[in-house]
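A single protein chain has been omitted; all remaining protein chains appear in their positions.
Labels A and B are assigned to the chains in the order they are written; within every chain, residues are numbered from 1.
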Amino acid sequence: MTTPLLRLQGLTKAYPGVVANDTVSFDIGEGEVHALLGENGAGKSTLVKMIYGLVKPDSGTMELRGQPFAPSEPRTARADGIAMVFQHFSLFDALDVAENVALGMENPPAMNDLASRIRDVSETYGLPLDPYRRVGDLSAGERQRVEIIRCLLQDPKLLIMDEPTSVLTPQEVDILFQTLQKLRSEGTSILYISHKLEEIRALCDHATILRLGKNVGECIPSETSARQMAELMVGDTLQTPERGGREFGEIALDISGLSVPSPSEFGTALKNLHLTVRKGEVLGIGGVAGNGQDELLGVLSGEITTDRDAVKLAGQPIGKEGPTARRRMGLLTAPEERLGHAAAPDMSLTENALLTGSVREGLENRGFLKWAEAQGFAKKIIKAFDVRTPGPENAARSLSGGNLQKFVIGREVLQDPDVLVVNQPTWGVDAAAAAAIRQAILDLAAGGAAVVCISQDLDELMEISDSFAALNEGRLSAPRPTTELSVDEIGLMMGGAHGIEVAHV
Amino acid sequence: MIVLEKRPQPSQAWSLATPIVAVLATMFFGGLLFAALGKNPVESIMTIFWEPLFGEFSFYYRPQLLVKGAPLVLIAIGLSLGFKAGIWNIGAEGQYIMGAIVGAGVGLAFYPLEAWYIFPLMVIGGALGGWAWAMIPAFLKVRFGTNEILVSLMLVYVAEQMLASVSLGLLKNPEGFGFPGSRNFQSYASAYNAELIEGSGMHWGVVAALIAVIFAYVLLNRHMLGFHIRLTGEAPRAARFAGVNPARLILFCLGLAGALAGLAGLFEVSGPSGQITIDFNVGYGFTAIIVAFLGRLHPVGILLAGSLMALTYIGGEIAQSELGLPAAAIQVFQGMLLFFLLAFDLLTNYRLRLALKEVA
Partner (left out) sequence: MDLSEINPVLLIASLMVAATPLLLAAIGELVVEKAGVLNLGVEGMMIIGAICGFAITVETGSTLFGFVAAAVGGAVLSLLFVLLTQVALANQVASGLALTLFGLGLSALMGQSYVGVKPPSTPELNIPWLSDLPVVGPILFSHDLVLYFGIGLIAVVWAVLKYTRLGLILRAVGENHDAAHALGYKVIRIRVLAIMFGGACAGLGGAYISLVRVPQWTEGMTAGIGWIALALVVFASWKPWRVLLGAYLFGGITVLQLNLQAAGVAIPVEYLAMSPYIITILVLVILSADKSGAPASLGRIFHASH
C-alpha cells in the first residue's frame, strides 16, 4: 500500500463544554475524493480548520506524504499544498476579483499577470470570471468560483471544500462536479464536506462519517445506500414528517406586482413579484442564497414597507403597516439569522419571547410590561418545543443553534398565526430538531394556517410544501404543485446555471 | 499564555464588581501619579475621598456633593438612554449651555417683575433650549444619516461661542459696569433656584435628578419603550424586526438627553453659579459621559457614580488648596477611571483562562 497524501491520527480538540473532535483518525489517498460526512455540529468544520492551520489540535498528529505535518497558521498549510474553499466565503465585497485572489496567495504576481492567469485558469476549468469585477456584485455561484480559482492558482495537492453545493443550483452542481473530476484526474486530492448523501454517492471515492466529534465509520459511497449512511450519520432511524391530506381554504396572503429596492448595498431588489397562499397551504420558495430571500422576508414582516396594495392579508391591504400591526392582524414571520435578527443574543429568553409576542400574547398593558406573563410565555415555548435550556432567564446566545431555532419557530407557531412566513427554518440545525420544526410547520398548516417557507434546502421544500416557486435575481417564478416537479425543472426555475459553460473535460 | 473565552452569557457578578474594581485600580494608579508629582499618595487619596465626607469641614462640603452631583446625574441619565440604544450624543456640554442660555434668557426677560410663574417658565425654557440643540444632530441623523457623534460635538463649540456672545451682548448686565456676564439671579427672587432647605445643598436640580433616576428606572425595566431602547442597542436588526421605528427612537433619546442636559444647565445657572458668564460651564457635559459608563448605564448605578464623581470634584478642590495638587491631576484621575472601567468590563463577557503552551 502506498503512503496516503494525508494521514490523521487521534486528532482531538475540546472547547469548553464540548469535545469538537475526539481521537479522529483517517487517511486521504493521492488523487482521491474523500467525503467527510456528518450532521451540523458533528465536528467537520473544526477538523478541517485543524488541517488548514486555523485551529491547533489538543492532541493527535497529522502526516503529509509521510512527513509530520503541524501547520501553525493557514500560510504554512498553503505552502504545503493545502487549499480550502470556505462554506461562508472568505471574500471581501468591496475588493475586486483579482485582489481577492491575491489575498489568498503567498506570493501573488503583479496584478496584470494575475488577471491573465485568472482568465487562463477560469477558461481551463469552465469557470468564467472577470478579474476586475467587484466581488460584492457577484452571484453566490460566481463568488464560489472566485474561491475555487484562488485555490487552483496555487496548484494544491489537497483541496478542501466545505459544503460547496449549498449555494448552487442543480445545474451549477453538475458543472462543479465536472470541475472536481477533472482535478481528480490531474492527481489532486479533494476533501469534500457535506451532509447531502446523494452528492457524495455521485462524486466521492471514500467517505468518513463523523458523529458528535467521533469517527463512527467509513465506507465506499458508491457501494453503500443513502439510508445506511444516514443512519451512521444520525445514529438513529430518521422520522419523516407526517402530512395529512388537506383542503385549501380561501386566499390568506396575496402579493401582486411587488417591486422594492434592497435596503442594503449588496442586496437584491425584488422585481414584480406575484404570489398567493391559501389557508392550509404550504408554499415553498426555493432559490440560491442572495436572490432576494431576505428582502422577501422583510417585505412580509413589515421591516420593509411597500405600496399599500402590493401586500394583502385576507384581502386587507397591509403594504404600509409595520411589524407590530401585522402581528396584530395575524401575519407572523421568522427570519433566517437567529442571532441578531430573530433573537437578541445577549437578552434572556423571556425578553426574546417578548420581542415578537407582546401584541398577540397580551404581554403589555398600555406600554407597561407584564414580566410574569412574558416569562410564562417563554416557559410555554420551552416546554412545547422541547428547547434544551436551564430556564427562561438564560441568554439566547447560550443556546445551541438547533435549540434556539426551535425557540424562534415555537415563539411564532404558538401565537397561532393566520399566516406564517419562515426563512431557512432548519438551517444549521441537527436532524432531530429539523424534523420537529418541519412537523410543527405541517401541523400549523393542517390547522388552517397559510405557510410560506423560504429555504435553500430543496429536500426540505419537497418534503413539506404543497406548491413550489423559486426566487432568482429578485424575480419569483410562477408557483407549481410540488408533486408535478422534477429536479431538472426546479433547477431551471432557480435560474439554471448562471452564465456558465460546461468544463472542457 | 492567557486566553479569552466568551462566556455563554454575561456575568452578573462581574457586571456589579467591575465599577468597584475600576475605582480601586484608579485609586492605586492615581496614587502613583500623585507620588510622581511629589505628593504623598495616601494623603492625597484620603483628601479626595475622605475629607469631603468626614473631614473637619465636611459640614460645608457635604451639601456641595448634592450641588455637583445633581447636574452630573441629570445629564448622565439622559446620555445613558441613548448610549444603551447605540446613539452617541457626546455634545451634552453644548445642550447644557443652550439650556442655561434659554432658561436664563426667559427669566431675565421678566426682570424686574416678581411672579410665581417665572421660575417654572425658566425650567421649561431650559428644557426646551437643550432639547432644541439636541434635535439638530437628531434630525440630521434621521433625515440625512449624518453621524451624530461629530455633529453633537461640533455644536459644543458653537454653543460656547453663543455663550460668549450673549454674555457680552444680549444678556449682559446693563448695570454690570461693563463686565461680561448677566445679572445675578441671587438678587432676583422669582428667578432664583434657591436651596430648598437651608444649608443642605438641596435645590430643584437635585429633585429633578432624583425624579430622572426613578423615571429612567421605570422606563427601562417596566416599559415597552425602554425595552425597545435596550433591544436597539443589543441587536438593531432584531429591534426593527420587533417593530421599533429607529428614527423615532433617535429623536426620543437625543431629545430627552438634550432636555435633561438643558435642565441641568438652567438649574446651575439660576442657582449655584448664579449668572451667565463666559465660562460658567465646567465640563459637566463631558464628565457625565464618564458617570454614565461608570454607572453601567443603569439609573441606580448612575446615581452612585454621579455621587462618586462629585466627590472627586470636591476632594480635588480640597487637595488643590491644601496639598497644591494641580487641577489637571484630577482630570487625569477621572479619565483613568473611565479607562479602567472599560478595560475591566472585559470580565463581564469573557473569562480569562490560563492556557499552557499548546502542544501541537
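Please note the rule applied: a contact is a pair of C-beta atoms (placed from the backbone, for glycine too) under 8 Å apart; a residue touches a chain by one contact, two chains touch by 3 or more.
All figures in this text were calculated on a predicted structure; none of them were measured in a lab.
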Selected residue (touches chain absent from view) among A:4, A:38 or A:53: A:53
Residue touching the undisplayed chain, where the options are B:11, B:58, B:146 or B:245: B:146
Omitted-chain contact residue, chosen from B:88, B:131 or B:227: B:88
Contacting the left-out chain in the complete assembly, out of B:46, B:135 or B:158: B:158
Where the unshown chain meets subunit B, residue by residue: 4, 6, 37, 83, 88, 90, 136, 140, 144-147, 149-151, 153-158, 161-162, 164-165, 168-169, 286, 289-290, 293, 326-336, 338-339, 342-346, 349-350
Absent-chain interface as seen on subunit A, which is shown: 15, 20, 46, 49, 53-55, 73-75, 78, 86, 89-95, 99, 102-104, 108, 265
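Here is the rule we use: only the chains that are shown with their structure count from here on.
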Touching residues on subunit B, where the partner in the complex is subunit A: 5, 8-10, 222-225, 227, 230-231, 234-235, 237-243, 245, 358-360
Touching residues (chain side subunit A, partner subunit B) in the complex: 16, 56-59, 70, 72, 301-303, 322-324, 327, 333, 335, 337, 339-347, 351, 354-356, 358, 364, 367-369, 394-395, 397-398
